[in-house]
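These notes concern the structure reproduced below.
Here the complex is missing a single protein chain, while all its other protein chains stay put.
Read from first to last, the chains carry the letters A and B; within each, the first residue is number 1.
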Amino acid sequence: MRQLITFIRKEFLHVLRDRKTLLMLFGLPIAQIVLFGFALSNEIKNSRIAVVDYSKDPTTTRLISKIAASDYFDIQRSLASADQLHTAFKKGDIKMAVIFPASFGDDLTHTGKATMQVIADASDPNQATTITNYLSQIVTDYNTELAKDAGQPMQINPETQMMYNPELRGAPNFVPGVMALVLMLVCTMMTSVAIVKEKELGTMEILLVSPFKPVYIIISKLAPNLLISVLNLFIILFLSWLFLDLPVKGSLVLLVTCSILFILTSLSIGLLLSINARTQQAAMMGSLMGMMLPTLLLTGFLFPIENMPLALQLLSNLVPSRWYFIIVKRVMLKGLGITAIWREMLILTGMCILLFTISLKKFKIRLQ
Amino acid sequence: MPPVISTNQLTKRFGQFVAANELTFQVEKGEIFGFLGANGAGKTTAMRMLCGLSIPSSGKATVAGFDVYTQTEKIKQNIGYMSQKFSLYDDLTVAENIRFYAGIYGMSKQAIKAKTTELLQELQLEKEAKTLVKALPLGWKQKLAFSVAIVHNPDIVFLDEPTGGVDPVTRRQFWDLIYAASDKGVTVFVTTHYMDEAEYCNRVSIMVDGVIAALDSPANLKQQFNAANMEDVFYELARNAKRKAD
Partner (left out) sequence: MKTLIFLLEKEFRQILRNRQILMTLLIAPLIQLILLPLAADYSVKNISLAVVDNDHSPFSQRLINKITASGHFRLTGYATSYPEALKMVEQDKADIALQIPIHFERDLVRENNKQLYIAINAIEGTKANLGGAYLASIIRNYNDDIRLRWQSATPSTPPQIEAVSSNWYNPLLNFKLYMVPAILVVLITAIAAMQSAFNIVQEKESGTIEQINVTPIKKHIFILGKMIPFLVLGIILFTLGLLVGWLFYGVVPVGSLLVLYASLIVYLFAMLGLGLLLATYSATQQQSMSLAFFFINIFNMMSGVFTAVDSMPGWAQTIVSTFPPSHFIKIMRMVVLKGSGFSDIAWPLTAMALIGLFLNTWAVLNYRKTS
């Protein structure tokens, strides 16, 4: 036991001595929470659009001023002719163009029906769909206004309530996502270097000839990273509460327990990488190239998992951050208790034990 | 003939700490100059200044006739250097290492080819030409590193503890290489902790606490300190050192 403490102390010294790495370890979560929390949102606002009005009648003028008044649109300019559209789209100046044909006013007064054209730059399909929807909404509202004058029957009025996040901020979604992402990648990366580094330096041999149990070597390698990650977790939670108005609604103890479980799982992944890699570079490339994007995409905070092809859905089950993300959302944002997350906890525990056991086995094999 | 290395009150400070204090000495062409001192005495600092790796704080020095402040790039054309870690690329073969270092000194393709064959023969490494350096035994690596350091026929070669960690026979072979280079007129500036190696030098300087405490031929030094061997000379000088080793 005393040996173990000696060893853990040595590992802590390694970590504490390397100021630059330490700075990164703590700087990253802080920078990310602040940047992402404030800057990222899925909402689409202030889309730049162009208006081409060939009709120039009172209705088009009123509709245009309604569009201009909306938060969603920012009328960049009025084009004189639709021929300039391609140029504007290609430069990326505008996302959408609204065209009123010359006959618009006449049609409306004579036939009671008129057609306007909406052209969206659909290179980003999500944005195109959304802003086309926004525009239709404005037009419909305008229609309803006209209709009210005429006395419209059978009006359905949907009353919509946005739960948990009424202002539709990005932070409630991104904070749990970033927590999962950062904790997982930092843990994996830091640990992936740990063992292979001693192998490269040749100090591993010295440890191996000492009467020190392999499992102790592993534990002491993990201890500093665990502590740093837990500290990081508290920093993130504190910042979210302070700056982003996202307190932990549920039980803090439960959240921290689950987080430690998740951190241990990530550490075990790093361990496995480290034991298998021949060089530090290979370990780091493995943990970064191999894990960064898959974690980003398969955690589920950027793209809904249920939209993915079945194979990827199955694959996403193997990504621990996916389960942790669910836990954080439920405990932190919705304030639910253990009954809502026991399944996810169980999965994480299983992964953790499995990964750790494999690592230990592999490590022992390498010794012989 | 002017000395190849000439320093006058050459000093390097790191903040309050004076690593090398007012060093003044000359090294003649073709000489094997031993640069001794306990760990932390300031040897490596002095050597780095002479190689143009570190700018002195004060004092003067010329190496191969060039100023260490203003003409470091000129100096680099004319020196070779081999450090404790003998900087070969592990993941390149023996021949590739030679080719690379010869290449960056601007040798022509034919010259490189000829030189490679010559070196491999000299080192008896013909069979290992295509072996990765990491697979070579330590002693061979050292010999190869030395040959690579003088591949461009420099005026001076600086050797920073070149023979650490190998057996006496290999060390002896290494010194044969040094003598061969010296015979060709290359000045050798070598730091070492092995006192038997100090005996091989034409002249020896011993640094203590950042200053040169003694400088003469091994024979004269032994006489001066009334010692049987260089080991005793060194011990006599170094035991009063105030600085702790590293």
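Everything below uses one rule, namely that a residue touches a chain if its C-beta (ideal position, glycine included) is under 8 Å from a C-beta of that chain, and two chains touch if they have at least 3 such contacts.
Source: prediction; values computed, not measured.
Asks: Can you list the shown chains that the omitted chain is in contact with?
Replies: So, taking every chain into account, the missing one touches A, B.
Asks: May I ask which residue of A:S65, A:S78 or A:T115 touches the chain that does not appear here?
Replies: That would be A:T115, which touches the missing chain.
Asks: Looking at the full complex, which residue from A:T6, A:S65 or A:S123 touches the chain that isn't shown here?
Replies: Candidates A:T6, A:S65 or A:S123; residue touching the omitted chain: A:S123.
Asks: Tell me which stretches of chain B touch the chain missing from the display.
Replies: 48, 51-55, 72-73, 76-77, 79-81, 83-85, 87-92, 96, 99-101, 103-106, 158
Asks: To test your reading of the contact rule: which positions on chain A touch the chain that is missing from view?
Replies: 18, 20-21, 24-25, 27-28, 31-32, 35-36, 38-48, 59, 63, 87, 89-92, 95, 108-109, 112-130, 132-137, 139-140, 142-143, 146-147, 149-150, 152-166, 168-170, 172-173, 178, 181-182, 185, 189, 193, 197, 278-282, 284-286, 288-290, 292-294, 296-298, 301-304, 306-309, 311-312, 316, 326, 329-330, 333-334, 336, 340
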